[in-house]
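Submitted below is the structure of interest, expressed as structure tokens.
Partial complex: the chains shown occupy the same locations as in the complete assembly.
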Amino acid sequence: QEKEASTFSPNISYGSKGFEFKSGNDLFSLQFQSRLQFRFATPRDQDPLSFDDFREVPQVVFKINRARLKVGGHAYKSWLKYYWEYELARGNLLDFRIMIEKWDFFRVKVGQWKTYYTRERVISSGKQQMVDRSIVNRPFTLDRQQGVEISGRVETIVDFSYYLSVLTGTGRAVLENDDRNLMYVGRLQWNIFGKEVDMSGSDIPVHESPAGIIALGAATNQSRYTRFSSAGGGQLEGFESGEAGQYKLKQYLVETAFKWKGFSWQHETHWKRIDDRLNGTVSDLEGSYFQAGYFFGNIWDWFPMPLELAGRFAYYRPIYLRGEDKQDEYGLAFNWFFVEHRNKLTAECSYFKISENEFDEVGGARFRVQWEISF
Amino acid sequence: QEKEASTFSPNISYGSKGFEFKSGNDLFSLQFQSRLQFRFATPRDQDPLSFDDFREVPQVVFKINRARLKVGGHAYKSWLKYYWEYELARGNLLDFRIMIEKWDFFRVKVGQWKTYYTRERVISSGKQQMVDRSIVNRPFTLDRQQGVEISGRVETIVDFSYYLSVLTGTGRAVLENDDRNLMYVGRLQWNIFGKEVDMSGSDIPVHESPAGIIALGAATNQSRYTRFSSAGGGQLEGFESGEAGQYKLKQYLVETAFKWKGFSWQHETHWKRIDDRLNGTVSDLEGSYFQAGYFFGNIWDWFPMPLELAGRFAYYRPIYLRGEDKQDEYGLAFNWFFVEHRNKLTAECSYFKISENEFDEVGGARFRVQWEISF
């Protein structure tokens, strides 16, 4: 009924966030973008988790792996931003957050989003360098949580960014906590060359001057879960469905990233302790990934400019009650960027190696092709 | 292929229903709005229903309580309106309705929506005065149903509004009825001061002249359910999952509402009889809520104008087979309206008291904070 904002000279544009509608006074904006990730995989798409996974019937699959609707903008004030993202293929609300971004050194976020803890997880699945995340992501990510975050970038003698979050800590989409315990997450990042490295894989568009960061992170939580994913809270291999507050988690992270003249580097090393307060047992997990890519067209004339070559090595070393596992991942990817990350084709070969409790090793290869497109 | 409506001088605006796109000839319009309700609650969010609920582990929870996408407008004719609302966090289609609103005294609605029966339920969760509805809502609401409604406002010697609905009567989102019996709902409302009271809590924007209504409602239904909610049909405490047509419901309502100069009042009294036709038993439920609020800035200079103080008392007296319950709710809320109901912060304290079958009473408090924002 009441319509305080009158008709304005329309302002429509198409940019990296899709179609954007803006009010003339710039107090309101709305962005609308869809995204499709279409994937071919064989002999299966999922990373192997155990010996058994190598013994399953091989598959050949074409599939819509991700289908997203993204809506964002600002309202009432240019610094009061909103964003939501819906996974259409599975019917999941992924992000829904409001951000107060009036000052660069002090920003507030409320809602649900990917906890600002690890670079690999925070990078959108549409802006990855390889077809998907490494084997390290599953055990260590905090994934999406609901709560409040303050963050900012401070440019003093050193240029650094900080992120502090207080979250319910029971994963995506929950309506209840299991107890009084919340999740606390902190991240401190040194912007070595006086600028942040944006959250995307590959050096595209190319950085003419170097950008690099070193970050430390820490998180603690107590809940019924030992891991988190887009599906919400869950359990790692060997952990049973937990009771309220059964598992106390503590985890740490060292992360580096660097981009310059077509070269990109990113790495994370994780430690995580799971304290089972019901059974009085403790498990320690450790893992790392190292990833680099380069547009060789920069040094070789015959090499096409839009083509990037990238490689990854990752290891995961969990020490559970039942013993010690060793998991390794080796990957090689070719990216052809039609329109940066918004329209790209990736072909990837991976090799996985698992050994459980000093048993003989098992290994296997995987081949995937992916078309990632936003519009 | 065929494109009868040609390009028109674009007409875009931002108003209380979000971004609006209109055709130059005004035959078509499209509104697009998102809404987030972010809530903190302790020791739990849900109203207690029984003794046991007071004994559970206390919680602390941050959560996205509601995340809505609202799309509406008109098509082909200015009086042929459409509206749909999707709950993104739970993946539920809430409303989807077409409205023929050519005449004010005779309107037709088809589809699914909140049955026009009680004021408290019809008021959007984004326009409430307290953080959420009273304890009376759960047992008495007809919630969303699918069917047909005719309604209108008649200005004769008395100014009144009527609503008559024929509905499938098995709740939201069903694709079948359980039997031949439909739900019938009627509501007659006297607009005392010659205007309707809009369906929202709090007197904002302020009414300079008084608006008030007295309404009577009645409903009857036969199905397998004893209550309805956003989740569809369900059962009240003590009722078992029913067979087709097992429960025959009859219910009545008296409702009042009034708004003037920053003061608002609303009240409902409900009676409901559940006739279990399989077991031959009858249960009688009764309940009321009384709610009032005021912007004290109108009389006290030192009191901030955007701040409203509101209070509620509600009681629920079910007489089941197993005996008689008594449930009471006392609530106090502070609302800070940044932009009317579209951007507001609410802090609320409640106290609940339950006594079952003359047992000793149990009571407990709850504290909630909520940020409600539409954009």
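Per-chain residue numbering starts at 1, and chain names A and B are given in the order in which the chains are listed.
Basically, a residue touches a chain if its C-beta (ideal position, glycine included) is under 8 Å from a C-beta of that chain, and two chains touch if they have at least 3 such contacts.
These numbers come from a predicted model, not from an experiment.
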(message) Assuming all chains share one sequence, and 2 are in place here, what does the full complex add up to?
(response) 3
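Throughout what follows, only the chains that are shown with their structure count from here on.
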(request) Can you grab the rotation angle between subunit A and subunit B? Superpose on CA, round to the nearest 5°. (result) 120
(request) Could you grab the centroid distance between subunit A and subunit B? Build each centroid from C-alpha atoms only and quote it in angstrom. (result) 39
(request) Using the touch definition up top, name the residues of subunit B that touch subunit A in the complex. (result) 10-16, 18-19, 32, 34, 36, 38, 42, 44-45, 57-65, 67, 69, 88-89, 91, 198, 205, 338-340, 343, 371, 373-375
(message) Quick check: in the complex, which residue numbers of subunit A touch subunit B?
(response) 1-8, 10, 12, 21, 23, 27-28, 30, 71, 73-76, 82, 84, 86, 91-93, 96, 98, 110-112, 146-148, 166-168, 173-182, 244
